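This is the structure I want to talk about, given as structure tokens.
Only a single protein chain was left out; the remaining protein chains are all shown in position.
Here is chain A:
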Amino acid sequence: MVKFLKPNKAVIVLQGRYAGRKAVIVKSFDEGTRDRPYGHCLVAGIKKYPSKVIRKDSAKKTAKKSRVKCFVKLVNYQHLMPTRYTLDVDLKDAISVDALQTKDKRVAACKATKARLEERFKTGKNRWFFTKLRF
């Protein structure tokens, strides 16, 4: 009886082009909106996971391997698998629903999340989120 589809929850996208990718809920719309009359949420996820960084790598190589490619999407709750993990990264000011209307706003939002997720990856926290789900 506890609501668990809340912002900062880590989820796995189940359907669509990004199936199998991990994402974090930025904003949830439980009651739906007029355009989408079902429960859905705005998620920011990883399109391309960062590669494995080893100690032997030079600084240039580490920088190249730690790159993260992101996506921002509105997803139906039915197409998500919630997990017990959370990722408290502040993405609310970078991403909003109207960022999905035009292409350049979407690109700007993805760039902002890319910066935040990359710095989170470099600190070494939330390691589960940045590893690819094997299936």
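What we mean here is this: a residue touches a chain if its C-beta (ideal position, glycine included) is under 8 Å from a C-beta of that chain, and two chains touch if they have at least 3 such contacts; residues count from 1.
The working rule: contacts and distances are computed from a predicted model.
The complex includes a chain that is not drawn, and of the options "Autophagy protein 5", "Nucleoporin NDC1", "Electron transfer flavoprotein-ubiquinone oxidoreductase" or "Ribosomal protein eL8/eL30/eS12/Gadd45 domain-containing protein" the UniProt name matching it is "Ribosomal protein eL8/eL30/eS12/Gadd45 domain-containing protein". Although one chain is hidden here, its contacts on chain A can still be listed: residues 1-5, 30, 39, 77-78, 81-82, 84.
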